[in-house]
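Removed from the display is one protein chain of the complex; every other protein chain stays in position.
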Amino acid sequence: MSAIELDRVSKTFGPVEVIRDLSLQINSGEFVAFLGASGCGKTTLLRMIAGLETLNGGEIRIGGRRIDSLPPGARGVAMVFQHYALYPHMTIRENMAFGLKNIGVDRAVIDARVAEAARILEIEPLLERKPGQLSGGQRQRVAIGRALVKKPEAFLFDEPLSNLDAALRVRTRVELARLHQQTRATTIFVTHDQVEAMTLAERIIVMNAGKIEQIGAPMRIYSRPATEFVARFVGSPSMNFLPVDIDRAGDNVALTLAGGSTLATHIASKSLPANGTFRLGIRAEAVRIDPQGLVPGKIEVVERLGDRTHLHTRLADGSTIIAEDVGASRAASGDAIKLRLDPAEAHLFDDKGAAFHAQEAP
Amino acid sequence: MSDAAAPTRRFRGADNLPNWRNGLFILPFLIVYLGLLVYPLLWGMWISFQQYDMFDKSATFAGLTNFTNLADDPIFRGVVRNTFVFVALTVPTFVVIGFALALALNRPTRSAAILRAVFFGASVLSVTIVTIIWKMMYLPGRGLISLFIGLFGLAPISFLTSANLALPAVAATTVWWIIGLPMMLFLAALQQIPPELYEAAALDNAGRWRTLWSITLPSIMRTFIVVVIYEIVAQFQLFGQALLLTQGGPNNTSRPIVLFIYETGFRDWNLGYAAAASEVLFFLMAIAAMLQYLASRRSETH
Partner (left out) sequence: MAARGMVGKTWGDRIVLGAVIALAILWIVPIAWVLALSFKANSELMMSTSSVLHPPYTFKNYADVMATSGVFHWFVNSIVVSGTATFLTLALASLAGYGFSRTEFRGRDILFVFVLLGLAVPEQAVIIARHQLFTDWKLHNTYLALIMPGLSNAFGVFLMTQYFRSIPKDIDEAAMLDNASRFKIFWRVLLPLTIPAQATLGIFTFLLYWNDYLWPLISATRPEMFTLTVGIASTQTNFAQSEGLGFLMAQAIFAGLPVFIVYLFFQKYIVQAVAGAAVR
């Protein structure tokens, strides 16, 4: 397994610069996710590592070896495509053996590797069938198996779960996590689904318009999003944003919401820039019903998810906030309630989208 | 770890970058194309500017003489006229009968399939077999048509040697031969009309003719134009039937352009003149092809 380095990589399609000056380091054996909306460049970046797109600038190194001028097959990577890209007229066994045969690997070695991969992925009974006879989930496993047998330095996954139905997607996620524990392979996983990124990756690289917004462990990204984009993209439901007035008088910033209620925060006053307007960012689970709460509001829509309840509440100034209650909540649409916002979970965002968080415990 | 990571030079795979070696895939075809289509095309144009002497096979440059001679040549003018008349006879017939058959046989029943097979079957025969069949049909006195006419007590008509009937006879044979193709083209177009259109029309109480006029015809307009132009181009190239049925007679009344080219070039060995005639034909057909292109573009924007 090897580390992957992207060094000031850029890519243009015609007049459009899709990726600009991007640098990134992925450690050996690490499972990272490229997360972003469609068009952000995550798939392009993956394809550049795979050799399916050229670079307009920069270098890519795998295991210290520069690979960006090598053909795809010589880079030591294996890719699992979104639509699997299996060879329709070959059997599963032939599909998996094709790559190794092309480089002249011994027949015995090929058979052994195919058998081992088939065992790990539980596709042994399918080996003599053709892709057309398999279900979507089975085809996906074959695609992974095709990558496994090559024993590559890195695995590249291009939105592999997006073609599966919801239940299968959850099951496959768990299997992929187990697979990674077994193989400890360097893996890059491209997805637009933040749940997949959160559950599978050791580090998430959030991308937007060809640039990296934030790199970090899932919980880090969740609890301390570096920009407003990341805050909105990760987490469901999306983070609440409210306009506020700032009071820098004390050590920590105090906020006044539009309706007049106040909220203390744990954000250091001196960490904020001198000028500008700010918005409060706070997640739904930090906004709860409390009779002693300081923020009054009226419930408009109640969403019951079983394990929790989302209350879409309209505040005094007309803005809406999503609050969270227990699953067995008795709240109903039309209720007038009081909300308590957890000061420790308050974030501030300036008008350029930069984030300011509570001081970290040492 | 990754023992299969770095393939040797011998086993290196492809990438999707431009590479002149990829051009080798088209090379075999390109060689044949250049040698047997492009080169003869250009050479043919060159020949059309030459005057060939039949006896010593020498050629002298003659500029546009061949073309002006063609323009003055009453036989050639007649030949062009014949070709136009032939196209005017056959193409509307193809379109009308072909469309009618497609309409009538646009059903999934087995009998419809058999009937379609009958009409299309003639077109797989070669022109020489077709002309034997129809010579036997047209034979005065002993052909089937003569026998049939004889039943009514009428004297046998010699179609193929009649100045007025020769070309129409060739046209009739041609229609019999190739009606299957326009029928199939219209059929394919009809089958692409979404059934919902018809259901909506039925709910709107549209009668048969109204449905045909307002729904069916507009939907297949593009195919209509394609069929018309394709048939025009194809029938412009009339050759085999004319050569074998009538030899272009009587008195050049059924001689089409291609037969003229054939006789001038390969019987009289007047190569320059024949080449010039072929350029004229090419020109006429290029116009037709251009019209097809423009018409199909236009119907696409509708």
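A and B label the chains in the order they appear, each numbered from 1.
Going forward, contacts are C-beta pairs under 8 Å (C-beta built on N, C-alpha and C of every residue); 3 or more make two chains touch, one makes a residue touch a chain.
These figures come from a predicted structure and were not determined experimentally.
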From A:63, A:99 or A:210, residue that would touch the chain that is not displayed: A:99
Option from B:62, B:79 or B:127 whose C-beta touches the chain left out: B:127
Selected from B:93, B:211 or B:252 as touching the chain missing from the view: B:211
Chain B residues touching the omitted chain (full complex): 7, 11-26, 28-30, 32-33, 35-41, 43-44, 47, 101, 103-107, 111, 115, 117-129, 131-137, 139-140, 142-144, 147, 176, 179, 181, 184-185, 188, 190, 195, 198-199, 201-202, 208, 211-212, 216, 223, 226, 230, 233, 237, 239-240, 244, 258, 261-262, 265-266, 271, 274-275, 278-279, 281-282, 285-286, 289
Interface residues of chain A (partner: the chain not displayed): 50-52, 71-74, 77-79, 81-83, 85-89, 98-99, 102-103, 146
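Keep this in mind: only the chains that are shown with their structure count from here on.
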Inter-chain centre distance, chain A versus chain B - centres from mean C-alpha coordinates, in Å: 61
Residues on chain B engaged by chain A in the complex (per definition of touch): 1-8, 10-17
Residue ranges of chain A touching chain B (in the complex, touch as defined): 1-2, 51-52, 54, 71-74, 76, 99-100, 102-105, 150-153
